[in-house]
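Only one structure is covered here, and it is reproduced in the block below.
In this view, the complex is presented without one of its protein chains, the others remaining in place.
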């Protein structure tokens, strides 16, 4: 296969870095990783052809350090840099620095990133292009008084959002006037910590909306297509948990309208490479522009399964100057795909991160299952970065089959050593509302308000027997020993009871 | 999801049993496994909801024992039995016994199995239906003299085949008259051992033909469709090694002709459920009927990836009396798929089986990769059954991408504890003839006649360093110790040599 | 004959094992007669991998994965995790540590390193179970530390902005 680039530097870590390395290898491109101190043995280092240390644990001094990353790229002679998602992926300064250094940044131009990076400027531009918006301010709030005035005008509930924000940080839903002041303060402090700017704006909240996003792909020759939507309504604290493609709520007609709007938006931003326009959709299939993510999305695999395309291959080809190898008419959605984001967090403790050493990981596979993982047995999940372990993705001929397969796969997935949110997916994937496709951004809180599934008495007895045998076989490496003072045997007065049922 | 059957008994072992269990779970059906003594801890026992011992290691007393299997099915109240492939999958007696016991056999009728089970009878029936055949006898050879007469008539080379045969056993290619007698004897003794019948017939050999098979699916209401072909020419000792779908040699027009012929053949056999018609194709895209496999094929996953359908789900639905949910027009092939059969065998020792305990298994995943595995770390690969470990399958938007992905996945796949044929796939997947789609049944012997890839000097030095560090860290559990009589240090006269290149 | 007292989810079982057959190879079958409280159960067992067992009980197959830590044996089974505390000389201390009883004083500890970014409740407040006490930021996420029980906030041992380490006591509820 013709080489597009000889070598690409992956400016990221975790599962996405591994996924990018795989794409490089599939295209005959050498992949160079960078790593911070605690990541010396991370999976993205193991899988790469080359790996370079770029600093200590603190992201600001490693994965967010443009200088060190460019230094590594120059040192190893990388012809391009792929930023993945998060970290520097939406940082115009990196894109610009790459350009200055004669290294291809695999993503849009600095100008496009800049534009979409500021919610307020993006809004002005998009409104010009005729993209629909939720009523609200397009500028940061100068005062609490102004906030009260606007909230009163739009009517409660209202939403507060960080201008520089993303991923739900610095975001607050305000239900009544009394909460407004404190929520604004909280949003500002969180925004300051997260983005170094406390600019926060306000808009009317669409209650129980769906969060639906549209994938677009644009080459550097003015061609742009949309690849269908992703339903991302199932969120916890504004963080996506489970996504599916297509959305149960989107008709072909709505898909076309959304897709064409997304292409409009991309063209208005002179956009190139892969991008995603996030929309808020109400129950009457109106949709409003939320933001544009100027990078590869975490949940891109579900679009790949339904379109049969490889978005990262296409990103690289576009960056190499190739034209899109297809037109809008060639894009056919087939079947249904679902993604579960598997995190090291404790569902029984408010999903608090659960770091630790992975002692075993039994990974599901088989029909319709794809696993994009960033861990391996023996790897120590630290506290320095996002606790995402892997993305479990299923494909099915229809939604029922996709659900059935990922439910089956979740059942096979065993991770020991850290706590995970796998049990959350078991709940979602058997929940009648989810099965009926009734998912909006309020879905999870409604699910949590339902009583959790009963503990399984029969299984608990099996677990007890297993624990006893495990102890008897002394597999505990001395951590457990048989009882020193055995309780008197019951065999003598053992009622020959029925076997367990 | 509506339950088709409450419980299905899986009359098989290894990766296919696991794959069937997965299908049951996806359809909300409880899966019961059976196991022989050495298989007590086999993966298909671990993954099943229920598991029943059916006898000792010898297949004849366990996996081939109809009585014990039916006994288990009745005991656990299974409503249906899926035979997988191999073992009893093409045994009419099991199908009949199931019928008598009121248990649904997931496959065709005993009559269809019987008919296709005898190559000679099948040939008579198929010829009536107008299915094309390679010139040859349709009956067993009564004598060596007769063999000589026929071979002379068709002209050498000729092929000898066991009438009750399959999987290449009792098969011999005879190039010249001098070999005929000894080859016939060898074929007969092998046929006797393998099938309990030494009936062997003779036909003209098509030199360097392609082995292409057509997947069909028929319900019990007279509907039958074809799902596209599989290219299975890459064989060693008449055993398939790597398969792909579609075949690089098949045009849409040839696919239609082959498919319609296959449907003809199936209808002539009153066939229902999934089946495969194997054809021999010559370089001028003529094709000849070889045999019909009245069961699920090992290589069915590549058809699933390209059609987007789940053949096992459909087998179960058909057995439950459902009609095919689609017509021929609905079947669309998209993209390309490749399967590699990973065996525990030693490529450096004539692919001799290599039993042992799996000490580690690092499984590939990610974009376009499916792994149907029957092993796990800690599992002991025995000598009682076929040494197939897993099937690695890739999907790509086109053949190049499918090749690139499976090559990438093979590179990630690490199995320690037994020897595997993974290195064979590395050779095939970088071989110019394979990349050009030039594959026929003579492909592998041609590949083996080429000189193997050079050992990698630089990598060997890395391996040496790794072995030294491994010893120094004393990770060898006492199997290795640092040198007792250290050779004198070279540091003093160490030339500050260049770093390795 | 091995005898154990095993507590899981607040319930305690008495378990006796009688090996009925032993293994001749790593994956081979081990048979046990098990007395669970008063009921006799025949169990087929096989070792699969380090810490992992296959159990078959009346035909039902269970793929079980165990991991021992200082407090208990964690048993992973069909997607659920069971914390099994096996009785031994350390068991009393152990039970106290994981606090089966929720009467009396209760310490709130940090389950991982992080930074205290907000204090929600003040010393002396009456607290309901599940009510937020303070907020810790770790792994780039803000996490509210909540009270496990109704009671009064006795002590608050950290200030806003403080960095805490895993296991550090943050507050005391009574």
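Chains here go by letter, A, B and C, matching the order in which they are written, and residues are numbered from 1 within each.
To be clear about the criterion, a residue touches a chain if its C-beta (ideal position, glycine included) is under 8 Å from a C-beta of that chain, and two chains touch if they have at least 3 such contacts.
These numbers were taken from a predicted model, which means no experiment stands behind them.
Of the chains on view, those touched by the hidden chain across the whole complex are A, B. Among the residues B:251, B:332, B:360 or B:445, only B:360 touches the chain that is left out of the figure. The hidden chain makes contact, of the residues A:8, A:23, A:51 or A:194, with A:51.
Residue-wise, the contact with the chain that is not shown comes from B:346, picked out of B:208, B:282, B:346 or B:400.
Touching residues on chain A toward the chain that is not drawn are 32-33, 37-38, 40-42, 45-52, 75-76, 357, 376-380. Touch with the hidden chain on the side of chain B covers residues 189-190, 193-194, 237, 346, 349-355, 359-360, 362, 383-387, 410-411, 414, 416-417, 422-423, 426, 455-456, 459-473, 475-477, 479-484, 486-487, 489-491, 493-500.
Note that only the chains that are shown with their structure count from here on.
Taken together, the touching pairs cover every possible pairing of the chains.
Just count the C-beta contacts per chain pair and the biggest one is A-C. Computed centre separation for the pair chain A/chain B is 38 angstrom, with centres defined by C-alpha atoms.
Work out the mean CA point of chain A and of chain C, and you get 30 Å between them.
Between the Cα centres of chain B and chain C there is a gap of 45 Å. Among the residues of chain A, those touching two or more other chains are numbered 362, 411. Touching two or more other chains at once are residues 47, 49-50, 52 of chain C.
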